[in-house]
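Missing here: one protein chain of the complex. Every other protein chain is in place.
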Amino acid sequence: MKEYAYKLKMKVRDYECDLEGIVNNANYQHYMEHTRHEFLLEAGISFAEMLEQNIVSVVARITIDYKTPLRSRDEFLSCLNVRLEGIRYVFCQDIYRVSDMKLAAKGKVDVVCLVDGKLSRCPELEEKLKAHCPEL
Amino acid sequence: MKEYAYKLKMKVRDYECDLEGIVNNANYQHYMEHTRHEFLLEAGISFAEMLEQNIVSVVARITIDYKTPLRSRDEFLSCLNVRLEGIRYVFCQDIYRVSDMKLAAKGKVDVVCLVDGKLSRCPELEEKLKAHCPEL
Amino acid sequence: MKEYAYKLKMKVRDYECDLEGIVNNANYQHYMEHTRHEFLLEAGISFAEMLEQNIVSVVARITIDYKTPLRSRDEFLSCLNVRLEGIRYVFCQDIYRVSDMKLAAKGKVDVVCLVDGKLSRCPELEEKLKAHCPEL
Partner (left out) sequence: MKEYAYKLKMKVRDYECDLEGIVNNANYQHYMEHTRHEFLLEAGISFAEMLEQNIVSVVARITIDYKTPLRSRDEFLSCLNVRLEGIRYVFCQDIYRVSDMKLAAKGKVDVVCLVDGKLSRCPELEEKLKAHCPEL
């Protein structure tokens, strides 16, 4: 397994599964969002404080590759890295099924910052991210 | 069929169904919330304007009887009445499967108002509700 | 705090919160369903095995009293007891906010069993439930 800046163990809830008995595709996006927010919280990054400094972060694009479907009661490890691409903060988010560590889904989430309403890099955010992702 | 103050036709979306191929129980609550909000909108009741007058409305209790499960692609009619019980605005919300008009779910949603932080009846709300529910 | 047959610690996820910054009402029903299923799993009760014996269990009614709203990132303890009322298995499900152990929501979920298509008590289920809920 690759190195990750953050890992969160979670478990499929039955209501997240659909007709076919597998986790509905949109729920992987929920898992990734929750993982990202938990990571940012641990990194000491507060959306509320950022807002006070007139910094807004938004998801500009998401790509998810579906590899192996998770099923009812599966445990999974939701992992995350961040890198910088131009002015985009790119979160690479991989989800592994715990039972055999097979890759269930591979996500790429591009986040951009609006500082005073203008798209730009955000030094406050980068500083804190760097403490947790040395490769940033 | 009974008389209702408001009716909304909707259709089951596949992602609302679970492992057993029927609509997950919690989604009926979503259907009822959406119906209630659409009704209030039509009745000219705005949460935003109420907030400006320091009026907050909250759901205090919900009861749902599950009668006939809705399935993928079923159309349903979500119906609503309101009555007053003490300081509670009670929304009676019935959901019928369109194909045979069988009752799918029967909800009772108790809403209370906090006016300046105190539980009390809300004349502004009642006036607008009465225009749509003569029996109130 | 009362005695409970089962307790599960969970944490609010941001996507479960709505416009007002509090957990959307329907999500409490999701929390309760997940808690119930985890409890049944621990009690060794398998829906799949029950189905093979032609036993189907369905939620007939749910009542939730909303007491204190949970917010983004709140941890909560989802607790459960079961008792028998006629042919109904009644799950009493209380959710407490961990920070101050205030009651957030109080649920009552009535489950009935169809054995060979007929509403009736289910000895197989009761035996396993009793091992975890002596008061049943």
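Odds and ends about this structure:
Each chain carries a letter (A, B and C) given by its place in the written order, and its residues are counted from 1.
Operating definition for what follows: a residue touches a chain if its C-beta (ideal position, glycine included) is under 8 Å from a C-beta of that chain, and two chains touch if they have at least 3 such contacts.
These figures come from a predicted structure and were not determined experimentally.
The hidden chain makes contact, of the residues A:Lys7, A:His30, A:Arg83 or A:Lys130, with A:His30. Shown as candidates are A:Val58, A:Ile87 or A:Leu119; the residue that touches the absent chain is A:Val58. Contact with the chain that does not appear here is found for just one residue of C:Asp18, C:Glu42 or C:Glu75, C:Asp18.
Residue-level contact of chain B with the missing chain is found at 13-15, 30, 33-34, 37, 41, 73. Counting the whole complex, the residues of chain A in touch with the unshown chain are 24-27, 29-30, 33, 58-66, 69.
In the full complex, chain C contacts the hidden chain through residues 14-15, 17-19, 21, 24, 26, 72.
The rule is short, and it goes like this: only the chains that are shown with their structure count from here on.
With centres computed from Cα atoms alone, the innermost chain of the structure is C. If you average the CA atoms of chain A and of chain B, the two centres end up 35 Å from each other.
With centres taken as mean Cα positions, chain C sits 30 Å from chain A.
In chain A, 14-15 are the positions where the chain touches two or more neighbouring chains simultaneously.
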